[in-house]
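Excluded from the complex is one protein chain; the other protein chains are retained at their positions.
So that you can tell them apart, the chains are marked A, B and C in the order they are listed, and the count of residues begins at 1 in each.
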Amino acid sequence: MYSFKNDYSEGCHPSILDKLVETNLVQDLGYAEDRYTKLAKEILREEMKSPAAEIYFVSGGTQSNLLVLSSLLLPHQAVISAHTGHIYANETGAIEATGHKVIPVQTTDGKLTASAVEQVVRQHGLRPHVVQPKVVYISNSTEIGTIYTKQELSDLSQCCKKNDLYLFVDGARLGHALTAHNNDLTLADLAALVDVFYIGGTKNGALLGEAIVFSQETLANYFDYNLKQRGALLAKGRIVGIQFLCLFTDHLYFDLARHANDMAYRIQQALQEAGYAFSGESTTNQLFPILPKSLIEKLQKQFDFYVWAEVDEYQSIIRLITSWATDEAAVDQFIHAIKE
Amino acid sequence: MYSFKNDYSEGCHPSILDKLVETNLVQDLGYAEDRYTKLAKEILREEMKSPAAEIYFVSGGTQSNLLVLSSLLLPHQAVISAHTGHIYANETGAIEATGHKVIPVQTTDGKLTASAVEQVVRQHGLRPHVVQPKVVYISNSTEIGTIYTKQELSDLSQCCKKNDLYLFVDGARLGHALTAHNNDLTLADLAALVDVFYIGGTKNGALLGEAIVFSQETLANYFDYNLKQRGALLAKGRIVGIQFLCLFTDHLYFDLARHANDMAYRIQQALQEAGYAFSGESTTNQLFPILPKSLIEKLQKQFDFYVWAEVDEYQSIIRLITSWATDEAAVDQFIHAIKE
Amino acid sequence: MYSFKNDYSEGCHPSILDKLVETNLVQDLGYAEDRYTKLAKEILREEMKSPAAEIYFVSGGTQSNLLVLSSLLLPHQAVISAHTGHIYANETGAIEATGHKVIPVQTTDGKLTASAVEQVVRQHGLRPHVVQPKVVYISNSTEIGTIYTKQELSDLSQCCKKNDLYLFVDGARLGHALTAHNNDLTLADLAALVDVFYIGGTKNGALLGEAIVFSQETLANYFDYNLKQRGALLAKGRIVGIQFLCLFTDHLYFDLARHANDMAYRIQQALQEAGYAFSGESTTNQLFPILPKSLIEKLQKQFDFYVWAEVDEYQSIIRLITSWATDEAAVDQFIHAIKE
Partner (left out) sequence: MYSFKNDYSEGCHPSILDKLVETNLVQDLGYAEDRYTKLAKEILREEMKSPAAEIYFVSGGTQSNLLVLSSLLLPHQAVISAHTGHIYANETGAIEATGHKVIPVQTTDGKLTASAVEQVVRQHGLRPHVVQPKVVYISNSTEIGTIYTKQELSDLSQCCKKNDLYLFVDGARLGHALTAHNNDLTLADLAALVDVFYIGGTKNGALLGEAIVFSQETLANYFDYNLKQRGALLAKGRIVGIQFLCLFTDHLYFDLARHANDMAYRIQQALQEAGYAFSGESTTNQLFPILPKSLIEKLQKQFDFYVWAEVDEYQSIIRLITSWATDEAAVDQFIHAIKE
């Protein structure tokens, strides 16, 4: 039974384990003050052409989101998100638990637009009876596999500046976005256009770990306190630092994401050739094909994946996710099973 | 320069890395639903003779404390702690950030007593103008290296039952407590006497990870939600499960802690023989000797450690911590340096 | 310039001031332990035929909502509300500030239905990645002037019981609902069908004050603590007790609300006769007529009211609110101004 359930079904890229073994008994400082973490930050700053960026490594995506938002927002302020946004739909009220409203915007493609943001701002004018929108949260790639173009991100960036909003990008699957065939963004673009974003490791080859990047130093003035207070400051911070050191050596991070995208693309092509439609236009490692229930049942004998939503009596949407670790042979088998 | 600064200066016990390598490409479920995590829980339940215990693995101690306390306490309830308790003194207000007061009790040895708890309860009778004490928090070993005897823990347990309080043990250094030469407690005793406790991995040979144990299932009814909401649910939960699997195979966990204690004991003996006094009566891996400043300066040329507090013009207290990884040769050198 | 802006433009019904004067120098206990507050509770329990109801008096509606919801919900739980619900739209994130998500449901008439609630519950099954819906919040009358029938409330009540949800009614304008011409509910029905509700005083003749009613005693176990902790426990609790004593003597509360409704009804009739449509089907003291902008400008010379929303180039919706204090002569003038 091969799993296309998610992109965290395996451990990590073997080079990471090699590095953990190699450095294992070296003594160093705790709480991310170690040499590996420092070096990883240097490499990232260079990659982003952003020497003043402040970088923090944490253990996961929900943690990143709640840390960043609780540190950007004052008590009466709120964050705008697509209704499909991870913080609105899939984090058990993590942001609300820090005291802040998430303002949902209905979208068809999982992406926020500048005009949608403007509308939300206009709807929140009745001070002090309504929250003050202060952060725009987007995911790239989105929760449904779509990505932002440079133009779209620039528009959002400009809209945020104009309305005195921060722009925050959830990059749990940033690697997959930046290596999509239709992508025209770079890490350096992100650092230039966005106030805060994070580079997801957990879903792209790390055991665990996300790198939170503050483009403006001042936004991170007290972030170390926040990390500690929320239980996110790892005593052995080195274990995330080491992983990002590996991932950003020789473009491994991008190679791994590209592999995931390629595997998804092959499945997508096969499904399209077989005449199946999709829910949404993903160009990354998440696919949402609409399949006959009979085919789904057949596939379930060999493969593990989520049945996402029922379309009608005969068809359902399934979710297929590929990853850095997806076995090409398994993809072949899956395609074969469809064609049969 | 050898470090006695803390017990998280290295990576992890090599057998853990071996196991991570061995299992690395096996596909399994995320969010701690994998086979390794399940097996680790089984082994722990057996070790604790507590088949109904609910166990959750998380990444660190502050995280454990805030998760447990925020899930045990209603909004108006508070936790009682020694003023040296980690939650009161060293977690950046993590518990208060979840909305709850930590009621401090002054102690000389870092340990709460049943009578101190009774007094706090009596002082909080003016309902509804004062918080309601509901949890007693203790650390074993404590932040200053002391441990609880079975009698002391039984007294606290009884006192808590009588006053309708929960008893929660911070076991960030539980291994060191349970292997101290003067210890008479077992994991099974803890499970029997205590409502919630955790078994610290980070400070005893793991890369990261603590095992939170709820003796009463019902107390954990919604803990999974809490984990997710606070950003503590690891996508690759297996990486902590695997580590506890290793640590609780062939008593590794206890062997590692005993090594740390033994190393500390050797240093303690040498310092006592050399005529130095200590601040506190530690029998575990933390020592707080009072040394002449001249000696401290000399030691600092070879060794890294914290200068804890000034005693007077001529002397200071330093903190020395040994660990599972402490090199016996370094201990010899340190003893040599003292004797010189 | 006569104001139809809201129902809190004046002080209070004169009988309340009389009673405040009469009792002013009587010494009594603080914190709502006084004789007036106790008597007011007795009268309300009788009126509701609910001898076991627990009643608390507080100063306002937003305060009532945040107190009740923060005391009913565990950290991972959420409340369901119409998107027009006061807690979702007009309380500056007060509920989220206590840590809880408000799940919005789109409606056309401001009213939640049992089937909408069922759907929300079904959509929140992916434990623990989503919040757990636990309270259904409705307003009666709603924020747009509509009311619930006994059948609708019974259906919601049954749906809540079936799904293990609490039902909570925001009664900031409960008097107006219960005296609407199409109403078939009583206070006793509410106490029987609902877990918690409040009887709004501020918008129906009191200086300030809402009476929060818990139908089930156990739900209020710690509410006194919550009141104090949130700054809602008035030292001179008597001043709200005295007001409810007056309001529930000789049906004053209902008479005042009926007057407000009658005044609104007269305006509504006049507008309908003049051929104007309304946004929504209010039968209480809030009207949302759609008027030509030219007429609006004319009316604004004599009357104060909110222009609610633009319909098109030529028309806008305005909001007119009448109250216990609305002067019949002013209503005549307004009707006259329309007819002109």
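Basically, contacts are C-beta pairs under 8 Å (C-beta built on N, C-alpha and C of every residue); 3 or more make two chains touch, one makes a residue touch a chain.
The structure presented is a predicted model; accordingly, all values stated were derived computationally and were not measured.
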Of C:Ala53, C:Leu66 or C:Leu193, the residue in touch with the unshown chain: C:Leu66
Contact with the hidden chain (one of C:His83, C:Lys228, C:Arg266 or C:Lys298): C:Lys228
Contact set of chain C toward the excluded chain (per top definition): 2-3, 5-6, 8-12, 14, 17, 20-21, 23-30, 59-67, 91-94, 97, 202-203, 207-208, 225, 228-236, 238-239, 325
Residues from chain B at the interface with the omitted partner, ascending: 75-76, 78, 89-93, 96-102, 104, 126, 128-131
For chain A, residues in touch with the removed chain: 70-71, 74-76, 99, 127-129, 131-132, 222, 224-229, 233
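As a working rule, only the chains that are shown with their structure count from here on.
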Most distant chain from chain C by Cα centroid: B
By count of C-beta pairs in contact, the leading pair of chains: A-B
Type of chain A:chain B copy interface by residue overlap (half), same or different: same
Intercentroid distance (Cα basis), chain C paired with chain A, Å: 42
Separation of mean Cα positions, chain C and chain B [Å, integer]: 51
Shared interface positions of chain C, touching two or more other chains: 75-76, 99, 128-129, 131
